[in-house]
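This is the structure I want to talk about, given as structure tokens.
With one protein chain removed, the remaining protein chains of the complex are shown where they sit.
Showing chain A:
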Amino acid sequence: MTSAADLTDPAALQTAFRAQGYVAGEALATALRLVPALQKPLLLEGPAGVGKTEAAKTLASALGTRLIRLQCYEGLDAQAALYEWNYARQLLYLRSAEISGGRVDDAELYGERFLMARPLLQAIQQDVAPVLLIDEIDRADDAFEAFLLELLAEWQITVPELGTITARTRPHTILTSNRSRELSDALRRRCLYHWVEYPTARQELEIVQARLPGIDAVLARQVTDAVHALRQLPLGKPPGVAETLDWAAALLTLHRDHLDAASIEATLGAVLKLREDQLLAAPTLRGVAGRAEAG
């Protein structure tokens, strides 16, 4: 397990990531190194499936710290992200106090025993800085984004009944966005920024070989080349790295050691998830199969 201190070495983070099967480019590695150094959140944007979420998970592993994930969705509010009271237990407590003739004051009713910490509160209560992943922030609505601004700036939250809780340690925060909604300038200004592009063919080949160590070298190269050819097409849902890995794994399961028309047809659903895309890509894939069989 790597300690955070090791990551001040430029090559160390890339090495640590590679050990986890994540091939990070230099620019991404530099941006990730700045997160603990500047104690600022990092906003990762890019197409779906390029490994934004995976980067946060790998950072947690590389730092040897806990990953706390907040998955954003439409309608997410501060309560679901921060804390909630255990209302059922509170009501039972009130009733039992009433039956036994006791009195319950607010401090008792709203004590920490009834507090249920949600991801953001958990993140600021850790003794060792965790990696806080705020995933797909673009799916949350404007109101939640505005709420987040205060937390990211001050690293403290106010629970009306308990007072202000300040972070013990500042979490290493990664936000991801697929750009389904334009984020506010205010949020962007509070973050470091990095656009995650699809990996190069060579990087993707390294990823496939790192994740699927048993894969035939020819098959791995053919799969990554084919995926890169597919990404040049105007597809509705271009394949991400996860699709490349799924495709390679599917071919491995079928005991294939090279691509041909039959194996492509049998496993196409692992890489292209829309019928229109499969039809659009048919000529390209025929070319890929032809080249693979010829050479």
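A few notes on this one:
By our rule, a residue touches a chain if its C-beta (ideal position, glycine included) is under 8 Å from a C-beta of that chain, and two chains touch if they have at least 3 such contacts; residues count from 1.
Going forward, contacts and distances are computed from a predicted model.
As stated in its UniProt record, the chain not included in the shown complex is "VWFA domain-containing protein", which appears among "Spore maturation protein", "Chemotaxis protein CheX", "Cytochrome d ubiquinol oxidase subunit II" or "VWFA domain-containing protein".
Set against the missing chain, the residues A:Asp77, A:Glu154, A:Asp257 or A:Glu293 yield one that touches it, A:Asp77. Of the options A:Leu109, A:Ile165 or A:Ala266, the residue whose C-beta touches the omitted chain is A:Leu109. Touching the omitted chain from chain A are residues 8, 10, 26-27, 30-31, 33-34, 37-38, 40, 42-43, 45, 48, 73-77, 79, 85, 87, 90-91, 93-95, 97-98, 104, 106, 109, 141, 143, 178-182, 185, 188-189, 191-195, 234, 236.
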